[in-house]
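First up is the structure itself, then whatever we jot down about it.
Complex shown without one protein chain; remaining protein chains in place.
By written order: A, B and C. Residues from 1 in each chain.
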Amino acid sequence: MTTTKANVVYKPVFTDGAEFRIPTFRLLKQDGSLYKGAKAPEMDKEKALRIYRAMITTRILDERMLAAQRQGRLSFYMQCTGEEAAVIGSTAALDDGDMIMAQYREQGSLVYRGFTIDEFMNQLFGNELDYGKGRQMPVHYGSSKLNYMTISSPLATQIPQATGYAYGQKMAGDGHCTITYFGEGAASEGDFHAALNMAAVHRVPVIFLCRNNGYAISTPAAEQFAADGVAPRAYGYKMDMIRVDGNDILAMHEATKAARSLAVEHNRPVLIEAMSYRLAAHSSSDDPSGYRSKDEEAVWREKDPILRMRLWLEGKKWWSEDDEKELQDTMRREVLETMKRAQKRPPPALDTLVSDVYDEVPPALAEQFEKLKAHIRRHPDAYPKSAEHAKQAKREA
Amino acid sequence: MTTTKANVVYKPVFTDGAEFRIPTFRLLKQDGSLYKGAKAPEMDKEKALRIYRAMITTRILDERMLAAQRQGRLSFYMQCTGEEAAVIGSTAALDDGDMIMAQYREQGSLVYRGFTIDEFMNQLFGNELDYGKGRQMPVHYGSSKLNYMTISSPLATQIPQATGYAYGQKMAGDGHCTITYFGEGAASEGDFHAALNMAAVHRVPVIFLCRNNGYAISTPAAEQFAADGVAPRAYGYKMDMIRVDGNDILAMHEATKAARSLAVEHNRPVLIEAMSYRLAAHSSSDDPSGYRSKDEEAVWREKDPILRMRLWLEGKKWWSEDDEKELQDTMRREVLETMKRAQKRPPPALDTLVSDVYDEVPPALAEQFEKLKAHIRRHPDAYPKSAEHAKQAKREA
Amino acid sequence: MTQMNMLQAINNALDTAMAADERVLCFGEDVGVFGGVFRATSHLQEKYGKSRCFNTPLVEQGIIGFANGLAAQGSVPVAEIQFADYIFPAFDQIVNESAKYRYRSGNLFNVGGLTIRAPYGGGIAGGLYHSQSPEAYFAHTPGLKIVVPRNPHQAKGLLLGAIHDPNPTLFFEPKRLYRASVGDVPDEDYRLPLGEAEVLKEGTDVTVLGWGAQMDVIEQAVEMAEKDGISCEVIDLRTILPWDVETVANSVFKTGRLVVTHEAPLTGGFAGEIAATIQERCFLYLESPIARVTGMDTPFPLVLEKEHLPNHLKVFEAIRASVDF
Partner (left out) sequence: MTQMNMLQAINNALDTAMAADERVLCFGEDVGVFGGVFRATSHLQEKYGKSRCFNTPLVEQGIIGFANGLAAQGSVPVAEIQFADYIFPAFDQIVNESAKYRYRSGNLFNVGGLTIRAPYGGGIAGGLYHSQSPEAYFAHTPGLKIVVPRNPHQAKGLLLGAIHDPNPTLFFEPKRLYRASVGDVPDEDYRLPLGEAEVLKEGTDVTVLGWGAQMDVIEQAVEMAEKDGISCEVIDLRTILPWDVETVANSVFKTGRLVVTHEAPLTGGFAGEIAATIQERCFLYLESPIARVTGMDTPFPLVLEKEHLPNHLKVFEAIRASVDF
């Protein structure tokens, strides 16, 4: 009934929009060939390989670091596994100067932009070189030079911030936009509603990229919302929207490229829903066997986005078995070596406890810090990390 | 594109839902006759007059109390003027045992359910008979016997509460539902998003009634959302939705009746958007001339919902000029007399300062109260209200 | 009596309450099939059905808004917030709504049935957002009760006390004790009183006061102090709001000294309220300044959390300093 041309009706007819079907945009079949009717996207070899290398690197990093966590070398880890195309395909469609405000499962964006394995490891081990100064849990990366906002654990808080950031970009007129990533679970937060509505009203160049991976920890999407995904919410804000096969690297790239030009050239914010699946556990603390079946996982394992891209690349003769082997070996080695190096580095200096709370340490906090230092001097054995740092500092001097 | 039958598309096509047109449900023309094609609703004379009397009473109460505020007899007031049909038409379609969780502009619901002028006045003047014990600003009514939740000023907080209340009703299996009223402004709050999503997921018997009256204080709807009203948000939750002419008493009644049976019989929550206009200022503290034109107001004054119903009643010979005059005179007199009575009543007793914070006054608060009493005894002149009450108490003893 | 860890005791309390009264409902993020990320609600959905123990969408303001409505209706909701660090989106629903429901309506309506459970505290390598102790943020809110248990026995009894208390109650669970703290727990339905501190150990030289996981820290510190010949009176506050001024003041009248410790930052922490009240109440009895041993005035760090936290050594030194003043 809501598609009637009439302005007025004389019977109380209700609709819940169930009659709308939001189609999924796809280009690439699982065998690496294009769908019939799909136009080959413009993507040169260089770009394609940059993307593919980022996907492989992300996958290997995830595998190795989960293993490291299992070995007790790391306290915590979260994998992007299964969602590499959704994340990297979209980031690759942006300008590297665009701002990324991610949730936590988007390490692929960082890899793509050139965050080094060293930089990852320093954060994961919270050593003295961690940009975050060892203050946040593993996977809370950030990089100002790569325009990647430091991850914050409270879910969805970055979504209205992305609207604000993009408003600032629009005011500055620098032709940049902001993309914010979030899960279909986080989209239930009030901040999501605020962010999309404000973006639509103020015509802000922001892309809202919902990774619908089926689960929020143990909660399946069906207990998260009654609707057909997150996409139909765009109707409520009158915002451009598209649903994309999140395991299809070409479709993700095309859709995001188009979204970016809506955002930047027309000040139209866009909601992209990337349909995918969280192949791994929620995090290293989680065990999905309590809430979903192996069969379900197997179905999605068949849809691996990396394999799909590899088959496409091979079809184009841009990639070979040997290339694959070499990349995998190199990356595995680099990850392991870098890990060892990072793990050995001392923790951040003691004064990182009190710096950056404000631009300057206020007097009362400075006093607390003096007391702490005196206390540690009295009990050096009780504070091995501070002691370690002091030792290391001596060694290096 | 979103109405395509296809599951998959091979081109990135965006949609913002602009192609959907949500029609408005109407039955009654401004001249009191039914639209061609509109079915006369089942509404007997008794019900019709109960509704009409409530509308007139609300209008008169509002006029008188605004005047009282202007005369300095009252600190604050808010009028329902222009929205009486939206409020009373919907309440009248419910069972009187259904819970109402309103925003603040829904005094009409209370009038309809039988809240007496005395009860209104006691709240407005915060005297010793006010159920709220003089703690809240005027218009924050509540009635447990009439199933009308006490108004709370923070906007939208009642919306998720309504979802919870209705969930409790469903668990109790008592066949009741909850209706919650809110403005199109309040619908921007995060609590709105939470409430509707949870209601849809958990299939809760709740009716969300959005009074879209064009303004949130000075902010026009166009700066509140980019979409065509609040109705399209229902698509995002897969919730039954209908848009109704809020100045059409019969349409409001029919729509809400149908919504109630969806809610109670099928556990389907419903969103109703009542299109109307806030004819008066936001509150007695507001002056709309700073943000909207007299012309705009005049257009809506022509659509007066009370006159529309009166013409319908007169057409049915259920109401006459004389009836009107008598009702108006009686109500005016009653309001004035009751006001005088209420204004003279003493304020609530001093111990209402500290009761009801908890079920019992905790020791530290009891101690604070003892100190206060001793202090007042030392300075009786400085606390005229407490003194007045003490005097009155003496007089009555 | 059964030996249980704190999680089991909490699970047992919920089970007990749900068995006794069908109006009791448990919900929150991942609370259903999965039994919560810490498993505090394990098996409750199996036992009581999906309508009484369920997952909610991921929206804390909605969870508490929903819970407020349920409580107003007469149900007895026990809502879980997955980590206390994530309770802030619900701050408005708690502070402006739950706390003021009864007062603003003149007691026509109330949400007394409401209990909000949340794991809190540090010491688990959780960094900024899996470590906070937000009790003081709520303690400025008349109308709320705030309870923190120190061990499994207390956890069951206080949680049942909270669920049945006719006022909205926040129940903060020291998550680092979830599995670490084990003890005998009665099998029956028993309810410990809210608003009453407990003197765990009598002493004459100094009163040492805390709550939750900090009680273990105090125990270690006091052991050290007693070796030095200092006689400590140890009090578990248990209820932060409204707090038991009497018990604390009576102890300080006797000892003349007070050390208060909590994990939350110093400034604006609840130790400040206690110190302010006790210095007034016991002014002429105090032999040394009331000492506060707390987290530092920073967000919660990760790698250096040991340095940040008020451990037994810091508490011990404060006891010493108080006695040596």
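One rule holds in what follows: contacts are C-beta pairs under 8 Å (C-beta built on N, C-alpha and C of every residue); 3 or more make two chains touch, one makes a residue touch a chain.
Since the structure is predicted, the reported quantities are computational estimates derived from the model, not experimental observations.
*Asks:* Considering all chains of the complex, which shown ones does the missing chain contact?
*Replies:* A, B, C
*Asks:* Among B:8, B:34, B:137 or B:307, which one is in touch with the chain left out?
*Replies:* If we include the chain that is not displayed, B:137 is the one touching it.
*Asks:* Write the list of chain C residues that the hidden chain touches.
*Replies:* The missing chain touches chain C at positions 61, 85, 88-89, 91-92, 95-96, 99-100, 103-104, 128-129, 136-137, 139-143, 241-242, 264-265, 267-277, 279-281, 283, 286, 288-292, 297-299, 325.
*Asks:* Just the residue numbers, please: which parts of chain A touch the chain that's not shown?
*Replies:* Given the touch definition above, chain A has residues 99, 101, 130-133, 135-136, 140, 142-144, 149-150, 152, 154, 157, 159-169, 171-172, 178, 190-191, 193-195, 197-198, 201-202, 352, 355-359, 362-365 touching the missing chain.
*Asks:* Could you please point out the chain B residues that touch the chain left off the display?
*Replies:* That gives, for chain B, the contact residues 75-76, 126, 134-137, 140, 152-155, 185-186, 188-191, 216-219, 223-225, 285-286, 290-291, 347-348, 350, 352-354, 357, 364-365, 368-369, 372, 375-376, 378-379, 382-383, 385-386.
Rule of thumb we're sticking to: only the chains that are shown with their structure count from here on.
*Asks:* How many angstrom lie between the CA centroids of chain B and chain C, rounded to a whole number?
*Replies:* That pair's centroid distance is 39 Å.
*Asks:* I'd like to verify one number: the distance from the centre of chain A to the centre of chain B, where each centre is the average of its C-alpha atoms, in whole angstrom.
*Replies:* 43
*Asks:* What is the distance in Å between the mean C-alpha positions of chain A and chain C?
*Replies:* Spacing between the chain centres: roughly 35 Å.
*Asks:* Quick one: which residues in chain C touch 2 or more of the other chains?
*Replies:* 54, 57, 59, 61-62, 89
*Asks:* Taking each residue of chain A in turn, which ones touch at least two of the other chains?
*Replies:* Answer for chain A, listing residues that touch two or more other chains: 188-191, 223-225.
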